[in-house]
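And now, subunit A:
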Amino acid sequence: MDYTISTVAPIVLLPFFAFVINVFLAKRVPLAAVAISTLAIFGSFICAFRIFLDFQNVYAVGYHIHKVFTWFDLSAGEHLFKVNMGIYIDNMTAVMLLMVTAVATLIHVFSTWYMHDDERFARFFVYMSLFTSAMLGLVLSDNLLSMFIFWELMGFCSYSLIGFYYEKEGAGNASMKAFMTTRVGDVFFLLGILICWMIVGSTTFVDIYAAIGAGKFAGSFNVFGIALPIATVAAFSVFMGTMGKSAQFPIHVWLPDAMFGPTPCSALIHAATMVAAGVYLSLRMFPLMEAGHLLTFIAYIGAITAFGAATIALIQTDIKAVLAYSTISQLGYMVIGIGVGSYNASFMHLITHAVFKACLFLSAGSVIHSIHCQEMPQMGGLRKKLPYTFFAMLLCCFAIAGVPFFSGFVSKDRILGDALVLALENPSYWGVAILGFGGALLTAFYMFRMLFLTFFGEPRDHHIYDHAHEEHIGWNSNVPLLILSVFTLGLFYSGSFTGQGEINLFGSKNEWFSTLIHKPEASHLEHFAHYEHEDFGATDTRDKVELPKAQYDENHGMDEHHAHWVHQIHHLGAILSILIAFSGIFMAYLMYIKKSVNPGWWAETFAGWRRALQNKYYFDDLYINKIIQKGLLPFNDMLAKFDSQYYDKYVVDGTAVLNRWAFNVARWFDNNIIDSGMVDGTGASVRAVNLILRTIQSGKIQLYFIVLIVVLGSYILTLRF
Partner candidate 1 sequence: MNSTVVSYLSQSNEFQNIHAWLSKALGFDASSLMAFVIFAIVALIIVGVMATIGGAGTYAERKISADLQARVGPNRVGPFGLLQFLADGVKMILKEDIITTNADKFVFNLAPVMCLVGVFATLAVVPYSSGFILADLNVGIFYLVGMASLVGVGVFLGGYASNSKWSLLGGMRGASQIISYEIPATITIISIVLLAGGLSMKTLIGAQGGGMQDWFILHNPFAFIGFFVYFISALAETNRAPFDLPEAESELVSGYHTEYTGMKFGLFALAEYIEVFVVCGVAVALFLGGYNVPFDLGTGALFSKSLGLDSMLSQNIGQLLQLGAFFTKTLALYYVVIWVRWTLPRLRVDQLMTLCWKYLTPIAIFNLLGCAVWMYAFDGKSIFALIMAATAGGGAHH
Partner candidate 2 sequence: MISLGAYLGISFILFICGIMVMIARKNIIAILLGIELILNASALNFAAYTKFVNGNLEGHIMALFIIITAAAESAVGLGIVIRFFQLRESIHIDDASTLQN
Partner candidate 3 sequence: MSTLNLDVYMPVVILIVLALLVAGGSLFLGSLIRPQHPNKLKETAYECGEEPIGTAWANFNIRFYVIALIFIIFDVESALMFPVAAVFKRFNEIGLGGTLLMSIFTFVLILVAGIVYCWKKGDLDWVKSFNQVAPTQPSFGKKD
């Protein structure tokens, strides 16, 4: 495994070159552009898969590849001002690379079917290639600065793709909204980067870890006499980036609107990768969050997002809107995972969610493509027309609802279990746990509500139903869905079905996920200071044999007694989530299949809530009508009023009165002293100076030449040599 630039760089560069080529090809030979994009991302997938296999073979926690080159170095003595660019691959990066390239490949393949009727077929792939390359670059980055560059590049792609159907009403506004809203988070993120740079002198993760370990973040900023701990400020700033990108409360409002984009782009960008990049950032900066004592805050943000988005999803009728809110909700779970210190589970949920949510979006895309409609009340009974899509979506719904043996159960249950453990230890976390479990119930309910409304029952709109295309198996229409749906099974991520090592089918070796992905814990951050890095082009000379093979640790580093207790709680949590999941599914079954419970009754009884939900808790209203219109615009008006009424009346007019008086004084002064004395004098002096300047700036070359000679002469003749 000799990693040089030639083995790693293609992952990013292939899609990037595809982008560059396609920019020129897209207009002329669209099909070639599509082929190039898809092949490029497939090439990236091959490279990423190779890296993943290597890491699986080494199977060691501490194994990493870190290659740097100096971008610029402005250091002066002690004061470090150096920016290294480079790649950092550890187990987490390897998994992430595999996920991104695999999902992106499948989505590209799916897009060749989904988008082929579109007039801007090739342009879509241009953006997709750029986006994929940016995402992969972000994953490979070894420092915050290059991460930020790719972060913004992704933001641009997201903006372009949301506004892809710019003819559609609202698409332009939605893209603008997404761009501007995430900008709020990005500004803070940049601030966080600058703080890290200021404190550490570098933005590389490893250096930041080492600096945290060495206690460099211990000080505090003094702002107007208030001491703000540096670590907290930095962590909050970075986490704001996560909030913006991962659509966390309260700046989640852009993600539902982002569904204006084509469905494959929603699947890739707004479900699987870009929104997950925010969580990935927080995971990378986890030691900073921990050092900043920000975890409780993060956990509550995640819990509120998870539960709140789930409630909104309950009443959505647009199939993509349901999925959008479920995405926000699931991202909330990941953030809960970070907040409760469940690093591994949070990352696992990122991966599993990426897979099943991409699959869900693609299934939804498949449905939309076949019936040309997004409203669930007009669907129904599509099971017979779209059997493969139905099958894929069913598996994904099981996964997201948390049915045992599916990936969602494994990851979400571990997060909730850790939340429960923490709640028992620290009562302030009870809110998190309750909101989390409540959200899980709602998740199961609304996902199956969506499934039942779409695929079960009688067709509610026969016109649409009759015109729906019969689904046939096709390599680019539903094979990607089926491939993705296979990977919703939990055993790919965890040797056990529960994620607790309980029903251990394939031995502890298959617990690779929780074995390899290791939390950079505060207690041993110092060892990151010894992480060596190499120049690009240097081959990896470290002896892999010397690295100890990672072992699955039953106790997760805790003492036996505590671990036992934790396991107990986890079992409790697991049982609780199974119950919750099935009760959610059962409720949905009652409401939408048996129809024994009338949803209308609920709607009427909780009419106020329903209205609130329909208006998405009035967040858009708050931002647009209240903050902007009631806050900023009245403030604006107030200033205007102040200007026109008070300032004009008293200050301006008063000044006029004063001026009139002063004028009389001044006129005398002006006539007698200024005009005759100074103005004419100035004129005379200007004329005098003009004479000199005109002579100098005459446009006469010979004069310039003489001046040149004289100046050169006076310079050289005074030299001594």
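Everything that follows uses one rule, which is that a contact is a pair of C-beta atoms (placed from the backbone, for glycine too) under 8 Å apart; a residue touches a chain by one contact, two chains touch by 3 or more; residues count from 1.
Basis for inclusion: all candidates are chains of the complex that A comes from, given by their letters.
What you are looking at is a predicted structure, and each value in this text was computed from that prediction instead of being measured.
Trainee: Which one touches subunit A in this complex, out of 1, 2 or 3?
Mentor: Candidate touching the shown chain: 2.
Trainee: Quick check: in the complex, which residue numbers of subunit A touch candidate 2?
Mentor: These residues of subunit A touch candidate 2: 698-702, 705-706, 709.
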